[in-house]
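Below is one structure, written out as structure tokens, with a few remarks after it.
A single protein chain has been omitted from the complex, and every remaining protein chain is retained in its original position.
As written, the chain order gives the labels A, B and C, with residue 1 at the start of each chain.
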Amino acid sequence: MITQTVFSSRPLVAVLISLLAVPVLLSCRTKDIRETWTFIAATLKFLVVASMLPLILAGNEIRFTVFDVLPGLPIAFRVDAFGMMFALVSSFLWIITSAYSIGYMRSLHEHGQTRYYCYFALSLSATVGVAFSANLLTLYLFYEMLSLATYPLVTHHQDQEAKSSGRTYLFYILGASIALVLPAMLFIYAKTGTLDFAAHGFMGGAFSKSTLLVLVLMLVFGFAKAGIMPLHSWLPAAMVAPTPVSALLHAVAVVKVGVFCVARVITGVFGSDLLLSFNLNTVVCTIASVTIIAASLIALSQDGLKRRLAFSTIGQLSYIVLGVALLSPYAVTGAMLHIVMHAFGKITLFFCAGAIYAASGVKNISQMVGIGRRMPYTMTAFLIGVLSVIGLPPCGGFISKWYLVLGTLQADKPVFLAVLLVSSLLNAAYFLPIVYKAFFCTDEEAQFKKKVDEVPIWCLVPLCITASISVILFFVPQPFLKLAQMGVQAFIGG
Amino acid sequence: MIRHLPALLVIVPLLTALTVSALSWVAPRLCLPLTFGCIGASLASSIGILVEVIKSGPVVYTMGGWSAPVGIVYVIDYLSAPVLVVVTAVALINLIASSKQIDRDFSDKKGTFYTLYILFVTGMVGIVATGDAFNLYVLLEIAALTGYSLIGIGHERAPLSSLNYLFIGTIGASFYLLGVGYLYIATGSLNMADLARFMAMPEHGTSTMVMFAFIICMTGLFIKMGLFPLHGWLPNAYSYASPASSALVAPLTTKVMIYAMIRVGLYVFTPAYVFGRLQVGGAMVWIAVAAIVFGSLLALAQKSLFKMLTYIVIAEVGYMVGGFFLGNRMGITGSALHIINDAAMTLCLFLAAGAITYRTKSDDFKDLKGLFHQMPFTMTAFTVGALAVIGVPPTCGFFSKWYLIIGGIQAGHYGYAAALIFSSLVNAVLFFRIFETAYFDQPGDGKGHHHGHHKHHKHKNKMVEAPVSMIVPLMITALGLIALGIYTGDIVTHVIQAAIPGGIA
Amino acid sequence: MEQIFTAMGAKYNYVAYIILMMVGLYAMIVKSNLVKKIIGMSIFQTSIILFYVSTAYKTGKTIPIVPYDAHAAVQAADFINPLPHVLMLTAIVVSVATLGVALALAMKIYRQYGTLEEDDIHEDLRSEEGKS
Partner (left out) sequence: MKITGLLTVIICGALLTYYAMDFPDFGDGRSPANTYLSPHFLENTMHDAHVPNSVTTILADYRGYDTMYETTVVLTAGLACFFLLRRKESTSPPARFFRHVPTGLTLRIEEGGKLPAENSKVFTRIDSLWAPDSLIIRNTCRLIIAFVQLFALYVVAHGHYSPGGGFQGGVLLGSSIILFSISNDLRRTLKRFREKTAAVLGAIGVLIYSGTGFVCLLMGAHFLNYEALSPLLGLKTGDPMARSHGIFSVEIGVAFAVMSVMIWIYYNLSSAGKHDEGL
């Protein structure tokens, strides 16, 4: 299927919308105008991204060169199926998260809300920038922009705890990107002369096996946002941020950018046949599976709800890395789908965590016994989110896990099949007790004697929307499944 | 008129400096407008020359009508034209930005300050434009003398550090003079192009006189630019001076000295001699690595903002010297590009530090609390400058590091590439340490106090911004950093690539 | 070794300038009194002037003033080389200027610290830093 390239400036417009929204937000007088502007920017961005969907579905790819920054290496955008899927999800979820953060920030009377919304818009423009980047340089540019734009969000409370977690956040993310990604990128450019992503990688025979291994490890660990052990501890530390931040950023935008970059590097830079020939992909698979198992085990022991969700995210991310590294068509499709499914599932869970905190000020799971009776809607949404993350039928998570499992079989690596199954069990082990204790508990155990009123409507509606979408995706995974299959077609031609 | 642009570029500032020095006694009010006019005019003429050079190749201007070896000749080619524009632009922006600071520090001797300011710029422009080795020494001395006096007045230790700077600067300049003397004995000529012609001859290539001339010339220039083992004078000289003069001297002196090193290295001692015959590249790059590593570490150990910035300047000198002595096309492009980028970056940081000290009267780290609330514009410009120094795209710092590191990799000098990465990491720690104090702590409280989830800012600290005349140039410089980054491709392909003689791989 | 001594015989001017230069350098590095350092600096600069001028000399030749009538044939060999002398005029003026600025700075330091001994200045700087 030959892909014609269409030259249009829509990818640039998509990135710039939220960037231009920042001065507008800064100049708004009252809260309401500012929030309406956020909404307008979010919906506009989603519409522009969606307007490119039919083109991509028809098999074209959209290219646009912004600046000829270096001879032969411009800052340029190339929208393909994989990038489109990720951009679609993140821009759509931005709309929902803005709604949610309005309710959340208002109910908690947070300070510095204008600054919060501006940096939120900035990080979204960086996320979409990463999704559409055509070469490793543009990807690195937006990756750095994202790290810097999310720092003020993570340290929003400006207290001692925020300061130390901000320090770890930056140390891991900025440190890894400068110490590992930059030299690897420069080394590749010095030896091959180009950085543009190509269907089967652009390495050719330029490197020996050992340098290739070093480069792969540098790039996989360099993108610390993918939360691969041992460079993962910034994620739990970032939980100190307000919940909408951890919801969108640490469930969807930031972490998925890390995984997206790793996937881009594996498929676009190295290329599947090069990795398969040197059997390097099993190295990446083993790293990912170690992270899956370890993260799931640690999640069991976490009492804070947000910290448990954080470690579960680390586990789920490594599913995607594992899927991509297996390099079999089903596995890569499953990995791409999992980006979408996990996004919706995990964002629902974070919304619920935020709602519980906003309504009752409770953070730890041990204090949540019997909350289901008081907050029925939140907890049912929480249940659906849990089912989707574990991968049980009525929710979309099942489909992506289904493809992942098929992928391990297709790549005839049964050991990773075992890893997937064990970790799914572990997921169930650390999520289901929460739900069980929330609904089925005896009267005297219930800790919520007094009436706990449900969360304001602004928080509840986004909750339910994402939960219902998780369910709908199980029945109609259509746009994302088609995109995923087209993406796989481009990468592996399987 | 175009034919005389190289001369006008230097003569207009000189004549204006003299009129300003005379007028400061007769009609002091006229001094400032005249200074603005003259530096603006020399910026315009340097841009005119740059366009001329890009259009029709190097411009040669014979002073006094005497051709090359006899008289003094101005050669403005692809290497000097962009540096000229940067030097005059930095001088103009700094003049606008520090006019308030000048009123505060030198209120009674403003006329003389402006004269010394213009003479310093004339010296710098002359060094960049000249094609004669001895003329470069004379202009070196003008720039140095004006530099010593501009730095001499400042905080309590300014005269002592300026005197130390004078001693070491004079040793450097005299070594350069001695080197030119050795070259003169060996060849009999003083003109750069003529000397290069002699270098090609075999009997000069092997003579120890020329080799020793190279060593002494380069040592002199290394002293003047503050390369690592010889950098002792730089931190005190730039941090105790008044912010107005250190924001002029810091971005220009070291960069123009590095330009002089590249000019002498490439166009007097031809690259075949420097990299082929002497094999001096490898050792020099290790010295540069030491400069980068120690410069960054010492910057980490500093407690005050200006001191930290000066050590960053020392590390940046290591970048450029290392880039040049790698000996390959990428390294030299990176070093030449970094002259332009680093001048802009250092200007942005020093102006921001000047604006901060203008308000908070002290540049100690513990006095920078809560600056993001009080001085948002200055701090955003400071952040852009910091990101440029760290090397985050799309700022210009990233792209010069791009060329330097690739030059290091292609030359097989991984120590140099690793030092650059290490220095970026240390710079990141340096600046985020400042952002933490500026972002988190509230002004006036001892330590970052704990406050609960619902803390509301009752005492909304009102905005105490620096005066507009400081903010606007600062913003222009910050945007300039990003523009320089984005237009790197054009700068390199049109200007710097043509500046490197063919002999280099 | 004797090759160096015979060479030394014909090149004693270089040895002279090197000795002077080293004396100047030594004074600048080691002396703690600022004025002595300034004196060392001017010796250092004068030695370079000596070096330049000594290279211009041709044994037994006169100063470079050619006979006044314009048509007389001028034999360049019988005049000494004028160019180093011109360069050294500039170098002398530069060294005077640097001397002037150095003395001005030294006076400013004396007015501020009351002493010209760099060690004493550093002492009370350290004690000052200790106090603040």
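Criterion: a residue touches a chain if its C-beta (ideal position, glycine included) is under 8 Å from a C-beta of that chain, and two chains touch if they have at least 3 such contacts.
Just so it is clear, the model here is predicted, and its values are computed rather than measured.
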With touch defined as in the header, list the contact partners of the absent chain among those displayed. B, C
Per the whole complex, from B:Thr187, B:Asn328 or B:Thr488 the residue touching the absent chain is B:Thr187
Out of B:Thr115, B:Thr253 or B:Ser296, which touches the unshown chain? B:Thr115
Which listed residue, B:Leu139, B:Met470 or B:Ile500, touches the chain dropped from view? B:Leu139
Per the touch rule stated above, chain C touches the missing chain via residues 4, 7, 10-15, 18-19, 21-22, 25-26, 29-30, 54-59, 61, 63-68, 70, 72, 74, 76-77, 79, 81-87, 89-90, 93-94, 96-98, 100-101, 103-105, 107-108, 111
Tell me where the left-out chain touches chain B, residue by residue. 4, 7-8, 11, 14-15, 18-19, 21-22, 24-26, 61-66, 69-72, 108-109, 112-113, 115-116, 119, 122, 126, 132, 134-135, 138-139, 141-142, 145-146, 148-149, 152-153, 159, 184-190, 207-209, 212
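Convention: only the chains that are shown with their structure count from here on.
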Looking at CA centres, what chain is most distant from chain A? C
Approximately how many whole Å separate the CA-defined centres of chain B and chain C? 28
Two or more other chains are touched by the chain C residues none
Contacts with two or more other chains occur in chain B at residues none
For chain A, which residues are in contact with chain B within the complex? 67-71, 74-75, 108-109, 111, 137, 140-141, 144, 148, 152, 155, 157-163, 166-167, 170, 174-175, 178-179, 182-183, 186-187, 189-191
Using the touch definition from the top, list the residues of chain C that touch chain B in their complex. 25, 28, 34, 37, 41, 44-45, 48, 51-52, 55, 83-84, 87, 90-91, 94, 97-98, 101-102, 104-106, 108-109, 112-113, 118, 121, 125
Listed in rising order, chain B residues that touch chain A in their complex are 387, 390-394, 399, 402, 405-406, 409-410, 417-418, 421, 424-425, 428, 432, 436, 439-440, 448-451, 453-457, 485-486, 488-490, 492-493
